[in-house]
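One protein chain is absent from this view; the other protein chains keep their places.
Labels A, B and C are assigned to the chains in the order they are written; within every chain, residues are numbered from 1.
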């Protein structure tokens, strides 16, 4: 009667379910009887405070349903329709949000950096690229740059260092641009860096962070964290108007308690990252496999022979091809098992060997 | 450590938690391991089929996060920015969505009917009112009417009969207007009417139904049901662009299984309706209480003396005042207990008596 | 070969042509050879300076194509999509812009005052009405009031006194609302008041004025004048993005020179106003005619017997019926002749007499 369970796969970290700690607090929230709606409940207040504690600063926190909305609402709060957002060609807001940033902002344009440099090939924005786009046009026939958006960890599985974010923030500031961080896999980045979450956000010059929860183990929901609280003026109205205000908010917010207590969010991220390292170690020297770069977060990007891809797909393994010219994307989740990694690596090795 | 449980209250049916049947399937969905994202999973397909079975027709079904989005996306699919939607002055889309219909449609205007007639005072649209607004202006300086929107059950706790909806649909058709039904409390209406859900929707001429799940016992999520499938062309893109596509969709869809199996959705609605009747019976003859009209769904609307309101609020009872000139709104949920109704009625009676 | 000239009529002041002074400078601008586009020409700079001189302050001036755009862009600059604009039920932005304010702002809602009070029946907003709407709702389910919009002269041919505008501005300020003035017939209002144009604008607390040129004798174009220059940040980009930036701008701007020199704008307005007074004097005591109120600008609003309307229309006279419950609108233009007024009054009197 149930849908058949997928063989564990490497398609996306959002194929995974709810982690036990998040589920625990979802059930607790449900057991608390009637609660005020629209976020005016004790659970939501408590989680917001926990997030402020986590970041060690008095930031504004809002919960929305998904990353599409989190990023697009944050960007809309940072720019008008005739403004522009600087980002990479592989930025998720550019490639996979079906124009939601443009829709929510009423037409803001994304200014895309060149894809040529070494950093760009690793999915990263550079201060130089920002400088170029921020000064390329100043006439009114082109949208005025207003925001820089970076993804941490990037869409290509790399991670900006604290120094890199600081340098980006400095260049953004120099051009009076705000700095947005798409943190769909923020946990994986922090796990890799080993820094305090504040070090890679507001202490590095980030104005707004979209803190991803779903890929880290939540059922639904992301947090928009405004370190620059001037940018969140009337943001509650914006969230409501955009259809992103949950009536039974506690079921969106309470599960975060499970992520935040005992640093479970980092523990899950570390595990996913470790699985990516395990996978990398197992396949990067296999003949026929060309890994783009060593994984820094929870994904391995590799070019595989066509025939190998077909064999693996035929065996029931799932993963995406052609992600941002990075070849095949092999993504690990909070619950990816070593056994699954090993089985996949074995099948991959066998297929490559057969092809050779 | 938990937020204090509210004394059972009458503020809103969205203060209630998740009903057991929905929770059961949420947990089952989580136990099914990895599943494809974005609705391409077995749970979502199964629930969609169940909804088609329920309505006995080949409708298109989409799941979104809340009623704000469901209604606003449905309306946007039915009209362009320079079109207009005819509705009552108490329509939720007019009074409580913070302009989301206008935002999602890019500027469509709501044309509001007069609030004077007997039907209007009960929150209902009439064919005459539609006829008037549909023909009042035909010049290009005024948005062209394109859609009629009715709420079933209404915001004032009344229910349109099948004949009433048919008459509205006929007038809409006469003016080439599409018919949208805001069914945030659709279950309560069907429970009252005792008709088949198809009788009050597509068989009566409804083009699109927003079928509310949250107020009926779900944690989060509503279904947009297109009976006119031409209207849903490319709707999946619209949902994605508007930030309403859940990545872990199964947690939005699977709980519907619990609502639909064994007609639990109707059982819960009948219970909530019965609690409203119980409350009505207990208070409508209390001196000082002026009930607007006998409840037809799950709410009682009554004018209460100011002092009585203050006393009840002081005792911890929660309910809204000044809803659409209907006075105090006393709303019952799927889990409102008879004891809670009786206790509230007793406190209300005592307060009124003390005042007299 | 030409379209037949209309018998002089009273339908609208935008049926009139270009006044000689405006035409003179249009031709001069054309005779000046090649000129830079998009407003970077000497004509546009000169006219902008003249407008600053006129208002005796360092305001920001932008030229757009029509009043629809002027008002809607100004309002969009003053509020976000989830904000609201307070105005009267007869405000042109509410009744005759086909939702352009909502479209340009991305969904801002107009909050409409009640139509009951004596002032409201004369088309005017009151401080009390603003106070009521500004405080009626403060929850996030309703758009947050951000702007007050008044029309000067009003859509019903009345004129706000300096004191009235000051009182409105004070109430607006008290609620942190900005004050917008739709000045499609600003000239007629100033002509009536006999005050300095600064007295009824920024000195009275107006933040942005849309200064109408077309109805006053220009071929095309209005000026948006920002007295609060913070509101005009990046407004040039907004104008461009909204399709309101003329490439050959000098043909929009230069004709203003003709209006401004020698106070021609006031002379034309005084003439139109005088024609309305002449018409009023000639008809307000005719049996069957019920004038709404003595004209204060360039229009008379009167209820006429159905048969009389039909007779006059049959004679080729043009005017609108049913304007904002004000009955027939008889509008005078900068070039309406006394002979035309007298002929119309005679026909009207004859028709009424025949009916009596």
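Criterion: a residue touches a chain if its C-beta (ideal position, glycine included) is under 8 Å from a C-beta of that chain, and two chains touch if they have at least 3 such contacts.
Just so you know, these numbers come straight off a predicted model, no measurement behind them.
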item: Candidates A:41, A:97 or A:182 - the one touching the absent chain; value: A:97
item: Residue of A:81, A:151 or A:232 in touch with the missing chain, whole complex considered; value: A:81
item: Identified contact with the non-displayed chain, of B:17, B:107, B:255 or B:327; value: B:107
item: Chain A, residues in touch with the chain not shown (by the definition above); value: 81-82, 84, 95-100, 102-104, 106-109, 140-143
item: Contact set of chain C toward the excluded chain (per top definition); value: 2-6, 8-9, 11-12, 14-18, 23, 26, 28-37, 41-43, 45-46, 64-69, 72-73, 97-100, 103-104, 214-215, 219-220, 237, 240-248, 251-252, 318, 333
item: Residues in chain B touching the chain absent from view; value: 38, 80-83, 106-107, 140-141, 143-144, 234, 236-241, 245
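Basically, only the chains that are shown with their structure count from here on.
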item: Copies chain B and chain C touch via same or different residues, half shared test; value: same
item: Rounded Å distance, chain A centre to chain B centre (Cα mean); value: 34
item: Chain B and chain C, separation of their C-alpha mean positions in angstrom; value: 42
item: Multi-chain contact sites of chain A, meaning residues that touch two or more partners; value: 237, 240-241, 245
